[in-house]
Each structure stands twice: as structure tokens, then as C-alpha cells.
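Some notes on the structure that comes next.
Every protein chain but one is kept in place in this view of the complex.
Let's turn to chain A:
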Amino acid sequence: VYQVFESVAKKYDIMNDSMTLGIHRVWKDILMHKMNPSPGTLLLDVAGGTGDIAFRFINYVRSVRERQLQRKLKHHQNLSWQEISESYQEDKFKSLGDSQVVVCDINKEMLKVGKQKAQHLGYSEGLSWVLGNAEELPFDDDKFDVYTIAFGIRNVTRIDLALQEAYRVLKPGGRFLCLEFSHVSNPLLSRLYDLYSFQVIPVLGEVIAGDWKSYQYLVESIRRFPPQEELKAMIEDAGFLKVDYQNLNLGIVAIHSGFKL
């Protein structure tokens, strides 16, 4: 799996856009809305590679923060200038409001691409990049408010260990969110989806990234991954409660959610 992502890292984003015709961006936006993070949230994004979830998190929290501040300013309209300037200094106008995201990935190349993107797009505050293995996270217990893994868990050899680690590093009350390819039960869509996956995706891999084999692997790994109910049971086994899932695009993708209570 490691070698697959080494060669895949640089063209990862272009391939994602080509394979999903840009829809992966919508899926990730939906994940962020479901998470609905408030400023001050500490997020761990595992297998976060090139930073898609992390950047969305920062954008979301920034806009929530802006609205918060706007509401505060409206509220302050009755105060004197003296009182307003004092409150400005107090607030320490943090645009992120203490929110932080840690991007953890097992692959150096993916992190490198992510860091470059962050620099290019102007993200610096509240963002850190850590090399680590989902099955053995380099973090203490009870640290994070939210744990996400987007299109990463199917590449983990021992999914049960990754889920256990997710449980360990989350604070009590913390939320586990997993965005991943899942199973389509609708027979017609399933056939079209299979046709597209097996006939078109490896070709895209060869033409865009010069790499047929990695994308053939990708399509096969999606088929081998546990379906919605099975994954839900595995998440429950790790100790999470109120586990549920939401199908996107009739099951091509699913968001699983659970809480450490």
C-alpha cells in the first residue's frame, strides 16, 4: 500500500477530480457540515495526506468565528468607544478561535504535497502535520474532540486496530467520523458503477498518472471493503456508541459516525 501512495502522491488531487468528476469535493463538504465544528475544536485528520479535510475545517471554523464576531459587534453597538476598544484587546481577535487540526499520514510524500498546498493556499495557523500510523497513533489518550478519516480507512491493514486507536485518542464526548467508499445495493447503479470503476478508472490512472496498477488496486480495494452494516458493527466493537451511517450517492460513499461516551 505504501508504494502505491508514493507514486500516487503528486497526482493524487488531479486523479481524484478526474475519477469522481469533482464530486469528491461535495462529499468532503458534506462531511464538514455534518461535523459542524465550533471554534475551539481540536481535530485529528488521519490519512489526511494532501489536506483536503484540514483546509475545509479551517475554512468552516473561520466562517463560524466570523459570524460569532459579527454578532458580538452588533451587540456592542450600544457601548462607548472606550468599552469597545477594551473588548477588542480582550478578544485577541483569533480568526480560528483556538481551533486546531492535526493532519496525520503514514506517507511522507503525501504530507509533503499537503504542506506545499497549505503554503500555496495560505493556510498556516492552527495546522500541523504529523507522520504516523493509524494502527498506532503517536498521540496521548483522550486528546481530540473529533477524529476523521476520509478515504483512508480502506487502506489500513487492521481496521479494528485503527478504530481502537481512534477511540483511545478521542476525548470522552468526542466524535468519530469516517468518509469512505461503500456498497451500492441498487442493481442498476451497481452495474454502471462497476463498469465505470473497472473500465475507466485504470485507464485514467494510466493516462493521467502513468500508473495503471495503482488505480486497478484502488478499484479492487473498494470492492473488498466491508459494507455499511459491517463497518458499523466494527465501529461499535471498538467501543463507540450511537453509531450510524449516511449513504451518499446511493451508497457509492458513506459517512459513518460514532461517539465516545
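Going forward, contacts are C-beta pairs under 8 Å (C-beta built on N, C-alpha and C of every residue); 3 or more make two chains touch, one makes a residue touch a chain; residues count from 1.
The rule we apply is simple: contacts and distances are computed from a predicted model.
**Q** When one chain of this assembly is omitted, its UniProt record names it as which of these: "ATPase H+ transporting V0 subunit e2", "Nuclear pore complex protein Nup85", "AP-1 complex subunit gamma" or "4-hydroxy-3-methoxy-5-polyprenylbenzoate decarboxylase"?
**A** Its UniProt record gives the name "4-hydroxy-3-methoxy-5-polyprenylbenzoate decarboxylase".
**Q** Pick from A:V26, A:L73, A:V203 or A:L261: which residue touches the chain that isn't shown?
**A** Going through A:V26, A:L73, A:V203 or A:L261 one by one, A:V203 is the residue touching the chain not shown.
**Q** With the missing chain put back, which residues of chain A would touch it? List them for me.
**A** Chain A touches the chain not shown through residues 199-200, 202-204, 206-208, 210, 212-213, 220.
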